[in-house]
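Every protein chain but one is kept in place in this view of the complex.
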């Protein structure tokens, strides 16, 4: 046990917790004002819902003793045996600190999905879907990668959640657009963010919290953490720049929304490799991440599917690029990528990317269909017209 | 002296400081827009006012050497002798770090009260009341519980301020409603929050800061802190859920305001026991806390007193429940509650609850009456109509 | 290497990073709503732009091995040799942690300038100016004071950036107003902050982050850091009070904007001396800082130059007062000011103040003229009328 | 048909609406406006700069009714909105030549 | 000259604008209003307190046109704005005695 590591991980956990309501503000700012609360609410209540589910059973499924590479056993059900002393995943911090740090990751991941079905989801269906998804998609994914499951065993590198967090949520987002269809008027009416200063606030909270996310994933206050902190920051910075330069070229002017979106894209892209690459490759990962995600978002317009807030374009594309880039640029400790003489790492990364997308997309599709067929996913036309704030929550966001 | 503990407590102090302006946004968002600044201002300027008063004399009254169990002596007047080395309350952190951590508690407590008299208080009267209240109510309370005063001596458990922070401010809030009466039009006009996204932002900042509040109260970066961090998070999560489920049953739909209110209620409820109970009881404390506070807020409507932003319903009821629950569920180190074979702890808790309410209510009532009779508490009818932003501060919150 | 110090500095770096978007919100809230995004964007994109430039060449110019007291050498170009082990500026934290902590200072400094030319600057010109200014003004200043350059050698005290951050940006701000002239309608139309709750949020984020800024500058989690934390908080608190009391006297009522402005003024004023003075002098520095900055802001109205958001009045005056006050009140370790028997420190401080203003003003003036003559600084009349959000970024901040 | 425009204090809106409902008015349209008049405005101060704001927030209620109902509307609105202080506002009556209910295409009296 | 005031649902604004453009209308002025009518309002709940909100957000389009164009405007707007549900709104026609284009000082038909 080490006080410095404990202090560091606990503060990092607080930072990561702050991200999810921050994500709510980020997402909520980009919908029309009649849906602002419903959108924020989804992220906010996920902090409540998933945290409790995680303590009850999620943690043990993800981090209980490995069963065949597939899932954790039930040793830690109801946090039984998760105490103030060190646990199996770190010698230097209390087991409870590790558990709660991981809890914050389990919280934000399903919250990311909500961007895809924003402005048309029923609140009840959303709660049920999220509950199922946590146990059936997230917990296994976390186990495979961080809980000594098969992906870890095969050597896949995912420092802070390119697969577990970003690809998994993006695959679910894609499934959502398939099952739920477009918002009323999509392609015909203007869907314009209603409060961009709040978007920047949300992005700032995300960026701030992401230091906890990535540097905290070192689970220790050391040079490794410092490196992850630096790569995180530089990739975000670089992607904010490359996104707005793409915009500048494409439509004549750089935008604030573009800068915020680019920063998030960079943060996503560096997540899988934050602790494995050094600063200059991190800048490159960010630059390319900004370009790729911007292009993917543009492409969405052409493909015509309605991923309301670009979960696939940002988290899917950014996370995938980051996982591959880790296979190219990893150079720290035993993690070595293609450019450092280890081509096999790239193949492992590609395999883990493919498996993640396939599993998460199919499983999410099934869950969405299931909920749709039972209690229903989509708000009625009339509810969508009035806005979800009134129709789902009897509230309105702003009063004159 | 220990660097890890010092780092932890300093960062926690920063987190707690952030809570008070966050509370200002939380409160300010819930009033009508013509009072948004006046409401935010009360919290913000309290950070200024109380911090200076604390350094000058508040700290020594609360934490100076004990005089008869009642008050601290004047050894630390003007922070004399409070230096960079360890002080009497912790061997591992600088005395200055302990002092400033406590300062943030002294700051937020009177800020909590402002929710009760929002939309009708004169700024001058508010400043004078707050000054008096800090010295006459808060400093003694802090001394009794944390400064080795009589409540500590009798063995009352209050980890991070159920009595010192929440019951004390709620008792003052109750006194405020008695002395000041209702807002103009209360019960006849609609009093609707004017900016609920800001409410969620405020609640998020509170939740984030509360990790500093509760985990920081361990004064060390260890397993004890990790446990307090976990119980804090889980209770907030559980109460957000139970509050919205109550709403769902009661009026057909869960609300965003309810989720935010529930989270705060859970944070309040776990505060006295955060370091003494384990994770599963924390979930229970949160669940029950959400139900009780929701019910208390409903009841207010029926009792007809005008506690504008439900300080009594949330902090009074939540803090009281938390203090009692600590007497039931405490199970860590020497703290043992009824369910762990120590019924006497419950009696001690009940006694401290009763004493806190009685002392703080009566003392606050006297102070409010005093200020009312001298410089005045309540804005004139015309000022209330125009809004306090213009009438107290010559400003308006928003321009088109 | 020391884990506690590393944890502390990394978290502090995250706090300082959060300040710059917070500054964007602070500034953006005070302009008219048609310019809110353009103003926020300048701060936000600086995080991107300057971070990358810093990693590439800024850091080495500031902190490379000293060349004649004037500039750093190119040893650390592209962060070459800046790694996970300790570097030349601290034995207890990774070199990368020191680099990124300093990066956040390099980021916020040019962002401070943007307040001066708000509501009339072209985005392209702004990017070019900022790039040049970082290398030609900021990097040398940082080197002279913190990189073992001539100011450090002569014994000037600047704990966290009175000269490097605040005077330098204020001198640039003054140069901006000289080169760019007033906003259209200045003095004739009303320039009223469009969203004061957001101003308070911005100020709260700044205050919160400033703990990282000042306490983090101790580069260690010890009593020295605790002292800097305390002085920072108390000076901000005192200045918020003294600013509103000045307002009360001057125009009959205290304002929320005044409280927020005062807090920032106090934070600026304590920055150079935070680690060198004790708590009571810090309160005095804050009280005087609030009065001086308020008076300077009033004076602006009379002098008739258009420093849109009072960069000179707050950062220039506050930073200068702080540097002088350090020469008066310094009393910790080897730092001793006039009142502690060392009058020569005051002369050194005055010399460093004069040199900083002279160098930064002249260099900034040249850079502004250069950019003005080449790609242009000022938006056209028509662009200014439509608002910079539309004319520079094709966006609008708020939708009904 | 006439359009009666009632410009008055915001916090009187509910009372005016109730008074009109009472005399059988089934529809009205409301907008937020700013008024300039004898009532005068207020001072605002930002970092020491004082601004005189001449406009006061008011509400405008528009009701289209048959000619015969106009006096009742004026009476009801006047009674409901009056405080007796400067700034109570004005009522204007404007002729309306045609009325159409979009939903049904009905015109004239049937449409209001 | 007449002023045609069209009060209808917000999300129909684009359709109405398009329909009017189609018949050659070159200018119009739009404001956000709140309507009270048969459509009824909705309930809002804040911390358990229920409020009945009677007003519904609507949009008001004002078009000043020559007398002869009025029927076309009514027809175009009615068609574009109709959903058939209660709350589609109203059209009012008000006489206009003079029109001036500020830029040129032109008056009458030349000014619209």
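Letters A, B, C, D and E name the chains as they come in the text, with residue numbers starting at 1 for each one.
The criterion applied here is as follows: a contact is a pair of C-beta atoms (placed from the backbone, for glycine too) under 8 Å apart; a residue touches a chain by one contact, two chains touch by 3 or more.
Worth saying up front: this structure is predicted, and the values here are computed from it rather than measured.
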Touching partners, among the displayed chains, of the absent chain: A, C, D, E
Hidden partner chain, touching residue among A:36, A:297 or A:312: A:297
Omitted-chain contact residue, chosen from D:14, D:32, D:72 or D:98: D:32
Sites on chain C contacted by the missing partner chain, in the whole complex: 185, 189, 385-386, 390, 394-396
Interface with the undisplayed chain - residues on chain E: 3, 17, 26-31, 64, 94-103, 105, 111-112
Where the unshown chain meets chain D, residue by residue: 2, 6-8, 31-38, 54-55, 58, 60, 70, 74, 77-78, 81-95
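Definition applied: only the chains that are shown with their structure count from here on.
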Between the pairs B-E and B-D, the one where more C-beta pairs touch: B-E
Duplicate of the C-D contact set - from B-D, B-E or A-E, the pair where over half of the pairs recur: B-E
Chain centre separation (chain B, chain C; CA means) in Å: 33
Distance from chain D to chain A - Cα centre to Cα centre, in angstrom: 51
Of all residues in chain E, the ones touching two or more other chains: 32, 44-46
Two or more partner chains touched - positions in chain A: 2-4, 7, 11, 195, 201, 394-396, 400
All touching chain pairs, where touch follows the definition stated at the start: A-B, A-C, A-E, B-C, B-D, B-E, C-D, D-E
